[in-house]
Every structure is written in C-alpha cells, then in structure tokens.
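Every protein chain of the complex appears in place save one, which is left out.
When the chains are written out, they are named A and B in that same order, and each has its own residue count from 1.
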Amino acid sequence: MNAVESVTGSSSDGSPYVRIENVTKRFGEFVAVDNVSLDIERKEFFALLGASGCGKSTLLRMLAGLEKPTEGRILIDGQDMTNVPPYERPVNMMFQSYALFPHMSVEDNIAFGLKQDRMPVAEINKRVEEMLELVQLGQFGKRKPHQLSGGQRQRVALARSLAKHPKLLLLDEPLAALDKKLREQTQFELMNIQDETGITFIVVTHDQEEAMVLSTRIAVMNQGVIQQIGSPNEVYEYPSSRYVADFLGSVNLFEGEVASINQGIEIRLPQADLHLVANNRDNVTIGQNVAVAIRPEKISVSIDKPNELTNQCQGKVDEIAYQGSLSVYQVKLADGRMVKVSSPNQVRTAKRTIDWDDSVWLSWDTDACVVLID
Amino acid sequence: MNKGISWFNICMLLFGFVFLYAPIVILIIFSFNSGKLVSVWSGFSTHWYGALFHNEQILEAAWISLKIGAINATIATILGTLVAFALNRFGRFRGRTLFTGMATAPLVMPDVITGLATLLLFVGIGMARGMATITIAHITFSLAFVAVIVRARISALDMSLEEAAMDLGARPVKTFILIVVPLLAPALVSGWLLAFTLSLDDLVIASFVAGPGATTLPMVVFSKVRLGVSPEINALGTIIVLLVTFCIVIATLIFQRQERQKILDDQMARRG
Partner (left out) sequence: MKSMPFRITGRTLAVAAPYVWLLIFFLAPFAIVLKLSFAEPLIAQPPYSAVFEWAGGLLPNFTGSLDNYQFLLTDDLYINAYLNSIKIAMVSTILCLLIGYPMAYGIARAPGAWRNALLMLVILPFWTSFLIRVYAWIGILKNNGILNNVLLGLGIIDEPLQLLHNNFSVYIGIVYSYLPFMILPLYANLARMDDSLLESAADLGCRPWQAFTRVTLPLSIPGIIAGSMLVFIPVVGEFVIPELLGGPDTLMIGKVLWNEFFQNRDWPVASSVAIAMLVLLVIPIVIFQHFQNKDSESNP
C-alpha cells in the first residue's frame, strides 16, 4: 500500500498541480463551499471526505466546471480554469449514477469523449480496446449499459472517464452503488488503475474507510469548510478537532481541564475521580478546557488490575457486541460514563473470558490520548 | 399488486368499457349495413365504403386535414419541447409565471373561446383565412399538450447524462442532439402523434378560422351529420377506428417486445 509513505506528495518543481484558491460557492443564501483553499499534487490519490451536504460534491463539480465558483480561482497545471466550460477542461468525471448513455453501446460510451476531440477512427478503436482491457471488460464492448451488472457499469463509467487521458480524474462516490464485497475488491482495482495510468485522482466519498484505503491524502470537510488535511494515518491517529476525531471511526471523547504539565499532560475530568495523562503537545496551558480522544482499540480490557500503564480505571461491562473479528464492549464507569472498548477475538472459543456485568479494568498508554483544544 | 381489486372494481371496469366501446362497435357494424338506416340491419354490404371513396368532398377535406395535421404536429412538437425545457430546466426567468400560464391554459380553454379569439386576431392583422390560419391556431393549442408529455419525460431524465456529455467534451448544442434528443425520442413521437390527432379531430377552432378552400374533414363530417345520420360517416368512422387501433396495436407489440428484451437483458446482466 502506498498510502502511508507519500504523506504530502509534494513534487519537485514547487507549484502544485491543482490549486484551489479561496473558492466560495453560494446557492442563494446557502453557502455550500466556504473560502476553501487546497493544493493537490501530480499523481496524488486525493479524497474529499465528509457527511452529505458538507460541500464536497459542489467542490468536485466546480473542478469539473459543472458549477462556477461564486468567488475564488481554480488552477489546473498552472492554467486558470475558473471560467472554462466543462467541455474545454482537461478534466473528466466519473458520476455517482455513472451517467452511462443508455442508448449507446459500451464501446460508443467509451468512444464518446474521443469523438468529441475528432480523434481518427483507427485511434479511437485502439484506445477503446485499451480501455476495455484496462477495466477487464474486453468481451462486453457491444453490450448496452442495461445489459451489464452494477459492477460492470461502474467499470464502463471508469473507462469512459479515463479514455481521454485527462489531467485530472474526478470520482463522485465511485463505489457507493456497489455491495460491500464488490466494493472492497474494486477499491484495489481503482488503486491499481491509478498506479498504471499515473493520472491524478480526486475522489469524493462519505465512507471514511473507503477514503482511508484509497487515498494518499484526505481532506475532511464539514459545512463547506475543510477541517483537516493529511494522510489517512494522520487524520485518524492525530485528529485536529473533535469533529474529525468523531467523524473518522469511533472514539471516546472526554471533556476535562488541564491540571498539570510535567512528563505528560494531566487532565482532570470533572465529577469523576479520574485523571488522564497524555503525551505533551504545544499550545496547552494549565487550567485550559480540552477534550481527550481515545480510540476504542487503544484501550485494553482485563479482569485483573494491570500494572504498568499510567491510565487506568475500573468499570462494569454493560454491553458486548460480537462482530466476528472483534468484540466491542460498552463499559460503565463509576460516574455512569460509558466507554467503548474493542478487542480482537484472537482465540476461537465459545466461552467468553469477560461477560456481562463483570467488573473490569480499562487501561491505555499515554500515547493513546489525543488532546484536542479545538 | 392485485389484492386490492374487488368485484366492485371489476364490475365498474366492465361497465365502463362497455359504455366506452359499445357505440364504436355498433358504428362499425352498421357501416356494413346495406340499407340507408344506421339502426335497422338489412344485410351485409361494403357499398358505403365505395361511396365514401368516390366522395370528392370528403377525400379533399381529408387530404387538407392530413396536411394541416402533419405541419401542425411538427411545429407544435418543436415549440412544445422548447416550452418543456424552459419550464423544467431553465429555473427562474423573467416572465416565467405568464409563460407557464400561457403554456397550460390551452389545455382546458373551451374551443369556442380560442376559436373566436384567434379569428379576431387574424381579422385584426388582415391575414387571409385558409390552411395557414387553421394550422397556426392548431399549433397554439397543440404545443401545450406536447409540452405536458415532454415535461414528464424530462423530469424522468437523469441530468447527469447531459453533464457527463459536456464533461467529455460535447458542447451544449451537441449534447442536446447526441444525448437529449435520442432519450426524449419516445416523448417526441407521442407528442407528435397527439398533436396530429388533436388537429385532425378539431371542428370548432377550424370552423372559426377557416376560409374558402380550406374545409377540414371534421367540418365536412359535421355538416353531413347535422343533416342526419349517414352510413357513409359510419364507414369513415370505421376506417379511422381501425387505422388507429392498428397503429396502437403495433406500438403495443413493439413496446412489449422491448419489455421482453429488457427482461432478457436483466437476466444477462445478472449472469455477468
């Protein structure tokens, strides 16, 4: 997987491949995209992640030229594209509904964009064949879209948007219409195709898992604003805000006050006899109100009191959700607070070591605590 | 789906269809009557069909009606499609309310009012009455019907298809020709046929705006019917009914074949 290495993806020549400069889009009173600036590098697989209505699709449609920004500029490969209509942009889009032309065969769909460029017929045929090979639909060229399964249609849509070798490929929820199994398989195909073609991909998705698997960098959007940009690892392990911590995966959030800063930051939770110790970070002062985010998988659960770890507390098992590969425990602390803990089911056994209403110990490393001041 | 259908529904359907079709069936039967009466059977004959085909007046009127119908349908389909796009795709524009009103009022406007009003316009601007005036009057109300049909189809159309075409490099006009027109084709065809039928069927408006030398088929039929029943009209009615039924049956068969093909395609798609 290439996700972790190329964190920033900066290229040698300095200027970014795609530059979004202070872009705002209003629909009447509603601000869909609010003063967004974003740089994307060549060959990046970039994800715009957010809940529905967060402005991610509008941003994508502005890149395609299907919407015009109310304010700001969009540059692609150094050229100002802000006022260029979609049919003159070196950008292609794969639509969420796939938007395959129902009255044309698979081949004609793929050739559509090439014909608009008046490419010689022989070349078009060659390119169409290449594209069909690329998405492994070699023998389906003569079929009409409605004669294909959902997964096949998705691949035709991909082939069609890649056929013109665009500088930038935009994918709007590319896997949303597929079932879970097919989605996982297609994720890897998408990554391979991006690798093979070397085209810059920007994908819009509401599925955090999909964003993390596919992309080199993720921008988390909320209410028209980018909350955080970073590698999947960064945004998951080091969320910069409560929103990002909560949106990506599941998390336990503790609101508290900074009591002391020594080896680590000590945070006291009100109305609970509980102190959390987190690793040091900047911009924290004593007495400040902060939130501490702890991922469920970073907490261990045990019957006996653990020795080494600084952060530990006692509680009672309230609920156990068995999910196959792991079990998720809801543990009720003395003050009534619920803590979510997940632990892998490493041993195949019918008998649980921890059961409902058991009194258990929770413990975690200082490193597991992310202090959020935002 | 059929659990809600009761005996009452079935009886009402039967009653309704008998009511709708009995007159047509009787009309057809008596077109083959040898006598002059259209209510007393006096033997089988195709005499009245012969008489019909030698009636110069009817044949000429039919020819005029067909010409007006075809020109009307073509122009009404173009204008009606533009109306549909303006109303369903262009959002707000100045004068939209008036436009919407003018495009829907003809659907229900009584013919006598439309006929009188249109005639007064032609008199006012000094336009000679004839085929042209009838055609113009027909286009004006037909386009509203076309717009209804096309609007229904447009709102069922996935807008991202047009966006995809433009994204792939097709200019708006090319997008319209390559993507929108083929997808709207069924609605355009039914709109055309409806406009054609409406024109062929209209008596009142044509009577107002017609001039010398432009007598349409309904006008001839009306003047004959006013004088009393005539088996010739039965024969004409029978021909119209059979022609329409034939066209509709053909259309249904084509439609059913497409449906069956679609089921086969779905099976193919599932097999992969």
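General observations
Going forward, contacts are C-beta pairs under 8 Å (C-beta built on N, C-alpha and C of every residue); 3 or more make two chains touch, one makes a residue touch a chain.
What you see is a predicted model; the values in this text were computed from it and never measured.
Touching the chain that is not shown, out of A:Ile20, A:Leu66, A:Ala157 or A:Leu248: A:Leu66 (per the contact rule at the top). For subunit B, the list of residues touching the undisplayed chain reads 1-5, 8-10, 12-13, 15-17, 19-24, 26-27, 30, 37-40, 79-80, 82-83, 85-93, 95, 98-114, 116-118, 120-121, 123-124, 136-137, 139-140, 143, 148, 151-152, 155-156, 172-173, 193, 197, 200-201, 203-204, 207-208, 218, 221-222, 225-226, 229, 233-234, 236-237, 240-241, 244-245, 248, 252, 255.
The rule we apply is simple: only the chains that are shown with their structure count from here on.
Per-chain CA centroids place subunit A at a distance of 54 Å from subunit B. The touching residues of subunit B, when paired with subunit A in their complex, are 158, 160-161, 163-171, 174, 178-179, 182-183, 262, 265-266, 268-270, 272. The part of subunit A that touches subunit B in the complex is made up of residues 64-66, 85-89, 91-93, 95-97, 99, 101-103, 112-113, 116-117, 143-144, 146-149, 152, 160-161, 164.
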